[in-house]
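Structure in structure tokens, see below.
A selection of the complex's chains, in situ.
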Amino acid sequence: MDTERLLNRYQETRRNTLLICNPLERDDYQVQSAEFVSPPKWHLAHTTWFFETFILNRFIPEYASLEPRYGEIFNSYYRSFGKFHERPRRGNLSRPTLEAVLAYRTHVDAAITELVNIFPEDAEIARLIELGINHEEQHQELLFMDIQHIFYMNPLRPVYRVTSSPPVTLESKIGWIEIPQGLHRIGATEEIFAFDNERPAHDVQIGSVAIASRPITNAEYLEFMADGGYDDPLIWLAEGWDIAKAESWRAPLYWESDGSSWWHFSLGGMTQIDPHAPVSHVSYYEALAFAHWRGQRLATEYEWEVAAQKCDLKCGSVWEWTQSPYTPYPGYRVVRDALGEYNGKFMVNQMTLKGGSQYTPPGHGRPTYRNFYHPQMRWQFAGIRLLEDR
Amino acid sequence: MDTERLLNRYQETRRNTLLICNPLERDDYQVQSAEFVSPPKWHLAHTTWFFETFILNRFIPEYASLEPRYGEIFNSYYRSFGKFHERPRRGNLSRPTLEAVLAYRTHVDAAITELVNIFPEDAEIARLIELGINHEEQHQELLFMDIQHIFYMNPLRPVYRVTSSPPVTLESKIGWIEIPQGLHRIGATEEIFAFDNERPAHDVQIGSVAIASRPITNAEYLEFMADGGYDDPLIWLAEGWDIAKAESWRAPLYWESDGSSWWHFSLGGMTQIDPHAPVSHVSYYEALAFAHWRGQRLATEYEWEVAAQKCDLKCGSVWEWTQSPYTPYPGYRVVRDALGEYNGKFMVNQMTLKGGSQYTPPGHGRPTYRNFYHPQMRWQFAGIRLLEDR
């Protein structure tokens, strides 16, 4: 194993997390604008807690935490570690201060570096560090999502960065790519890093289908809106219809109309809707209603993954809802320890998404990656790709 | 088509529904003891509304409803029919009175009978009547479930019937039945009646597994309880753990301890727990935690169905949770009309159950039948059958 490469990657990941926070004002680190949002300061600390808890505490018997109570405060959901601070109260955590959290990061980084230098050949340590890096990368995208929401909920609507990334423009006409019918192998093989939920690799039967060459654009979604898409109960799941009515959904999250045209609040501030960009910030319910309205459907996660193996799906603009509930693969076994809580305990009531957004760290866009959210969630960068039965 | 046989079956079904209500006092018909419960009177009217709305209104242009406003009141969820009375308020419906509802049933029964006699050869009418019959049969089991809950929530704990059915006693030791590995066809063929969600029939790949010869008994579940099953977060899904804590689950629904032994409230009143009977009234979360605790798992709905094709699963004591979310079969298309709302619009956030209980009408226990409930629900007659990977 290449120790130096591992440490470089560790340090780069840790640095990148701080870079994401760079445009924030000090006050922004503290806000929890909704129950599903975490304050940026909490992300900084929680990702650190992960390395401390699962690596330092295990491999360095004499390891001294900067503050033992961080264990409770920055635990996200690992209930096997006893008490943990309630999620909706993360916005109360003015202490530890940002300085203390940064010091916590430095402290843990030093200890990880030392550990790797002492045990350069330890495969288990390397495996866990790789896991921690991937975990922190997931939180990098969450940071973008949460910052956007925090700024959106502020009446002053702050701008995260003036220059946004070059706009994604999709080809004007959808092409249809046929997927070879039959048995296909999906899931991660053992050679590369993957989360436990991507394994074991196994064969799935794919029918005669064709997948769209690109996601749905804002222009196409505006047609759905103009055609009464939010008013026709026949194309909605019952639970989706109820939540859409209860929360007065008339457009994707972050969209606002000034009477004549539609705008959306992005990390670059209020921007006019680009008709050629992929629609984003829709729930599973909206994605499915859209597909029903078009007389088509969403892909299963298997169809999507097989298609991605065979051709270039032009991913990286938005995550794409599949019609697959997030469940264990055949042969998947939750390891019955704390890390076993990592993915398995969320395998109910969520839907799988595939692809990746412009905020997804490189590598997480691999075809086998399984992202997952509750079907009503809209603050992630999630859009729609259609599929046709042939 | 045999018109006489259809009418006989129609009339028998309608009679059976009334027979189930027979032991009720007049006051019981009116109660909604929880949001998920419907008053018995509502069941009597809603099943009638189904025949009126989807058959009489369509095939008899001059059909006169006893009361047009019943359309709104007894619509359960068919949002394409405009306004509908909110589910949590069904307990308010003192009007129409029970007499009026019984007259409504008589009125619709007469019209259906006449319709069938006028069009004895009409296949579409026959198909819809068969659907209505099956719909009403589903409500027959719901009536048992709801009556049990209504009586349970009453401090006087009324008894529905003194003599309960002969107790189900399971064999003492679980046997393990191997399911032939490979491709198997599941789902309903076109010859017999089945709901749309059971189709299309299609092939599924089954791995090397063995299914338990019987469901888990109360004695086995008591072991789980005694071993701290409700206190170990590592064997629970996160959402299950949260709800179990929030609602203080320590045992299945309806169970109560008198300090020395466990009792449960059944349709026969408070009864001591029979160690040899199948455990019932557990949620999916409890079923899954139990399986994790045993180091085994639940079957997928496909594994279960294939097993049921091959051998006698001794069903009929409890519905059995599978680990399969309730989703459309490959090729399933929701018909975009009101009846299309029948099953498709519930295909999210629910889990499939297979088998049947002692309250399940004959025929609904067919291997292809897909029952479904939200994972936290416990008032249905649902238990646990284990499966082992081999």
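Of note:
Letters A and B mark the chains in the order given here, with residues in each chain numbered from 1 onward.
We adopt the following convention: a residue touches a chain if its C-beta (ideal position, glycine included) is under 8 Å from a C-beta of that chain, and two chains touch if they have at least 3 such contacts.
All figures in this text were calculated on a predicted structure; none of them were measured in a lab.
Every protein chain here is a copy of the same sequence, 2 of them drawn, and the whole complex in this file adds up to 4 copies.
Here is the rule we go by: only the chains that are shown with their structure count from here on.
With centres set at the average Cα position, the gap from chain A to chain B is 36 Å.
Interface residues of chain A facing chain B in the complex, by the touch rule stated above, are 77, 79-80, 203-205, 207, 233-241, 284-285, 292, 323-325, 327-328, 330-331, 334, 336-338, 340-341, 345-349, 351, 375, 389.
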